[in-house]
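For reference, the structure I am asking about is given below.
With one protein chain removed, the remaining protein chains of the complex are shown where they sit.
The letters A and B name the chains in turn, as written, and every chain counts its residues from 1.
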Amino acid sequence: MQKSSFSTPPRRVALFVTCMADMLYPGVGIAATELLERQGIEVVFPMEQTCCGQPAFNAGYRDEARVLARRFLQVFGPMVENGSVQAIVAPSGSCVTMTSHFYDVLFEDSKEQPLRQLAQRLASVTFELTEFLVDVLGVTDTHARLEGTVTYHPCCHLLRELGVDEQPRKLLAAVDGAQVVELPDAVDCCGFGGLFAVKNAGISGAMGRRKADNLARSGADVVAMCDVSCMTHINGILSREKIDCRAVHIAEILNGQLGSRLHPPEEEPPMTLERPRRWQDATAADAAAKGEKGGD
Amino acid sequence: MPARDDILNRLRTALRQPELRFPPPETHRLTADDRMTVGTAEGDRWALARRFGAELETLHGTFEIVETLAEARMAAIGRLQMWVAEELAGRRTERPEQPGDRDILIWSPDALPIDGLTPALSDLEFRVIEPQNLHDPDERERVRYARAGITGVDAAFAATGTVVLGAGPHKSRAASLTPFRHLLLVPISRIFPTAEAWMAKMRQDGTLTDFLRESRNVALVSGPSKSADLEGILTMGVHGPKILHAVIFDDIEAMIRG
Partner (left out) sequence: MAVINLEAPFKERVANALGDSHLAPAVVRATDRMLQARHKAMNSIDGEGLRTQTRQMKEDVLRHLPDYLEQLERNFQANGIVVHWARDGVEAGEIVRGIGLQNGAKTVVKSKSMATEEIHLNHVLEQAGLKVVETDLGEYIIQLAGEPPSHIVAPVIHKRLEEIAEIFHEKLDMPRTMDPTEITSAARVRLRNEFFGAQMGVSGCNFAIAETGTICIVTNEGNGRMVSSMPKVYVVVMGIEKVVPTVEDALLQLQALTRSSTGQQMTVYCSMTSGPRQPDQPDGPEQVHVVLMDNGRLQMLERGYGEALLCVRCGACLNVCPVYQEIGGHAYGSTYNGPIGAVISPALAPEIARFKELPHATTLCGACRDVCPVKIDLPRLLVDLRSDLVEAKTNPRVEQLAIQGYVKAMSSREMYERGGKFASVASNLLAGLTGGEIKWMPPPLNGWTDHRDFPPFAKKSFREWWEERQKLRNRE
């Protein structure tokens, strides 16, 4: 899908937070919001948004997927069409792939051409978060700090459907204090695959363990990625296999919410931009909370 | 309806459907102008000869480049003698000689780029066999144990170390296939940079399609027989020759001098 080039930089964008980030990882949505706002972007969050329909589409349920695709287009379409936002940004490569590539498949039928065209127009202004930061806003350094070793896992849809790879790597490389290491066999799929993870759980688990082994070999404390679904799978494996590495969404690193967490903090999330906690502070705090001794 | 018509009719019907998802309604045949040359090789005839040899070496073949036909004849004979000596030295049995040791399959003199090989080899107690009819049981048995084969080439591609071997009345396929060792006589004039260059020349001369059809069999051979079927470990000489040696010689100088 051909992306729009902006003659004037966009000032207002709609955040498509994605259902998983909304419900499971609010910290990712918060980080994305703050990252954008710090660039002077006004973020709009349409409360009517739910899910893009990807699970249904991938499983072959196209009628069902179309219901959610129409909903997405109804929620985001008018905002883009009337110019109240200049772009849609989502912190998820696979959800962006769904809305900007696979809606085109869903509305292939000749009767559906108006929706297909709407989907195409939206697709041209829909961006994955790091893609938006780097390609549209020209940001290469978010002035974040992370003391620790970090590696990057390129999620399949992001890498192969959207062709986004350099952007997150560039942003990660600029993180102060972070030692970025290469992940062996980085481009291998982690084995999530949506319903595949349940339908073919054995294969998915084996693939996940292979990824986890590579993460262990990389020596990274955290692995950054641009998709919370793969992140859930990878973290689930790492936790089950008791491997000392955590998967985090890149936004959390870039926004300086260091260390991220599988669970949102118990305390109220910050309502205004605060100075981010440091990575070692976060781990120390975690260790203290669990009553563990340091230097074990 | 016969299967043929059934298949073709159904195919035509399917392809006429405007809603057919694939192939696209408009497709474009590649033309000579837009066709790419996949591999490349450059330079004068010596550079191409060296490149051909180097590529052959990466394919586990060997080569030597000589300047004249006489030298090529010597090189070929020397190589065959060396092979026999090697073979015998490698045997641990009391009677090292075995049937076929000194048998050589060869293209007919008409098809070979070097003359005088058969008499010279016969003098050295080689049994030189020009296959006439392999479906004759006696000849089949004779051919079977020959340890070496000598052939020319119809063409060679420098970029890939490939030779083109067309079958013909004087050009036995067995000579390049059944023996353990294969000696290639490669006149430098037959070395083309690439497969594409060879095809272009043949196309231009109007001989490409006739060459394929009249030969009835054309083999493109790039190195000795090999397999990686055993745990990915390379093994040589599975069915075809295990050892492939090319004697490359300058026939152009000779042609110029007449």
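By definition in this document, a contact is a pair of C-beta atoms (placed from the backbone, for glycine too) under 8 Å apart; a residue touches a chain by one contact, two chains touch by 3 or more.
This structure is a prediction, so every number in the text was calculated from the model and none was measured.
Across A:22, A:112 or A:135, the residue that sits in touch with the chain not pictured is A:22. Touch with the chain omitted from the figure is made, among A:40, A:60 or A:83, by A:60. Even with one chain removed from view, chain A keeps its contact list with that chain: residues 17, 19, 21-26, 28-30, 33, 45, 47-48, 50-51, 53, 55-62, 64-65, 67-68, 71, 102, 105, 156-157, 160-161, 187-189, 191-208, 210, 232-233, 235-237, 239-240, 262-264, 266, 269, 271.
Listed for chain B, the residues touching the missing chain in the whole complex are 2-4, 6-8, 10-12, 14-15, 20-25, 27-30, 32, 34-36, 38-40, 55, 59, 130-135, 140, 144, 157, 159-162, 167-169, 172-174, 177-178, 195-196, 199, 203, 208-209, 212-233, 235-241.
The criterion applied here is as follows: only the chains that are shown with their structure count from here on.
Rounded to whole angstrom units, the spacing between the C-alpha centres of chain A and chain B is 56.
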